[in-house]
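Below is a structure I'd like to ask you about.
Only one protein chain is missing from this complex, and each of the others stays in its spot.
As written, the chains take the letters A, B and C, and residue 1 is the first residue of each chain.
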Amino acid sequence: MFKITAPDAEFEARVRLSFAEQRVMATIGASLGIVEPGAVDVVLPFRDDLTQQDGFLHAGIVAAVADSACGYAAHTLMPATARVLSIEFKLNLLAPAVGDRLEARGRVIRAGRTITVCRADVVAVIGNDEKLVATMTGTMMTVQ
Amino acid sequence: MFKITAPDAEFEARVRLSFAEQRVMATIGASLGIVEPGAVDVVLPFRDDLTQQDGFLHAGIVAAVADSACGYAAHTLMPATARVLSIEFKLNLLAPAVGDRLEARGRVIRAGRTITVCRADVVAVIGNDEKLVATMTGTMMTVQ
Amino acid sequence: MFKITAPDAEFEARVRLSFAEQRVMATIGASLGIVEPGAVDVVLPFRDDLTQQDGFLHAGIVAAVADSACGYAAHTLMPATARVLSIEFKLNLLAPAVGDRLEARGRVIRAGRTITVCRADVVAVIGNDEKLVATMTGTMMTVQ
Partner (left out) sequence: MFKITAPDAEFEARVRLSFAEQRVMATIGASLGIVEPGAVDVVLPFRDDLTQQDGFLHAGIVAAVADSACGYAAHTLMPATARVLSIEFKLNLLAPAVGDRLEARGRVIRAGRTITVCRADVVAVIGNDEKLVATMTGTMMTVQ
């Protein structure tokens, strides 16, 4: 569906550096998982202080990890000097976001010169099981 | 566009109680503004530890306050015993989320028995000026 | 919220010409209403052969007029040589699309150099009354 060779050989270092600059990720305790061409995972251990009124992770927190996963998945396929900007995203909440941790799996659906469209499935991992709790479609822009 | 009489006279107390149970709101420093039938504002002072790589508030944080504003705007028009659930939302990011504080203004567009659709405009306030930085459309469900 | 002076004085002629080239609009019987800087209306008389299984206008038809209203609203604010491209839109269906006619009212929310975000409220007009039946948020791109 898209060319999966990253144009910048240093894409992983570039993504990990930028992620480290997202101070909110440290604040909520999220970290990067895999960083591959067109694919980035963000992992978030469950924390009580990130919940909504029913004790589930708040939709905004789910959106935060899904958006970063989408944005950095897009970023892996951009030139070395490019920045990535989220234009918009849509998040469908499918099940309560509760478990040991969330994993947001950002994948590029279509990489264009200016616009890259990504999807992130967010699963809740509980022991050896996982459950799809949300899915995002996001539009990212390459900024030179 | 919708009936703006709240069916539950205690709607404001109910919303404020539920908001106080959203632990993530205390974690990020957000608080409730107005709580009126079909209209709820959420206010978030700017904090460096909620930013993305460019120093703007992360899109997930913008989504968090917009989603809570939408959800509680919907909640004001629900029966006393109902809970509110976000089914999905879409967020368009229009300008960098930076300033003294954000205000997310959730408004009901259409209140149905099961489904309520809301919009939240999110403005960044800087001194006496404000700028629209994001807009959300969200679908909320009444759960009895 | 945005600069409402059209950069191209001939914007209305340009929009009306392009709309006339959208052959699907003639096929479904839609026509242009107002064409102003940042604001375009599309009007669709009700027709039985555009309905879904319950006798209401199909959501895709609602999307068609809303998308054209959004796209041309964006187009009014673009340079004379630019083309407009829909990147994505979201449509919330609020009430059955039935009546004498639909009016899709596309309005620019934020006009940028590359990306323009629009909203279209779609109302069903019945006699002297109108009812909001759908609302779209769309992202449009300026293509030079």
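Criterion: a residue touches a chain if its C-beta (ideal position, glycine included) is under 8 Å from a C-beta of that chain, and two chains touch if they have at least 3 such contacts.
The structure displayed is predicted, hence computed values, not measured ones.
Among the residues B:T81, B:T114 or B:N128, only B:T114 touches the chain that is left out of the figure. In the complete assembly, the contact with the undisplayed chain comes from C:L91, out of C:L91, C:V108 or C:A124. If you put the missing chain back, the residues of subunit A touching it would be 1, 90, 92, 94-95, 109-110, 117, 119, 132, 135, 137, 139. As for the chain not pictured, it touches subunit C at residues 18-19, 21-24, 26-27, 48-54, 57-68, 83, 85-93. Subunit B meets the missing chain through residues 87-88, 90, 114-115, 117, 139, 141.
By our rule, only the chains that are shown with their structure count from here on.
At the subunit A-subunit B interface, residue numbers used by both copies make up over half of all numbers present, so the two copies contact each other through mostly the same positions. After Cα superposition, the angle needed to carry subunit B onto subunit C is 180 degrees, rounded to a multiple of 5. Between the CA-based centres of subunit A and subunit C the separation comes to 32 Å, rounded to the whole angstrom. Here the spacing of subunit B and subunit C, counted between their Cα centres, is 28 Å. Among the residues of subunit C, those in touch with two or more other chains are 90, 117, 139.
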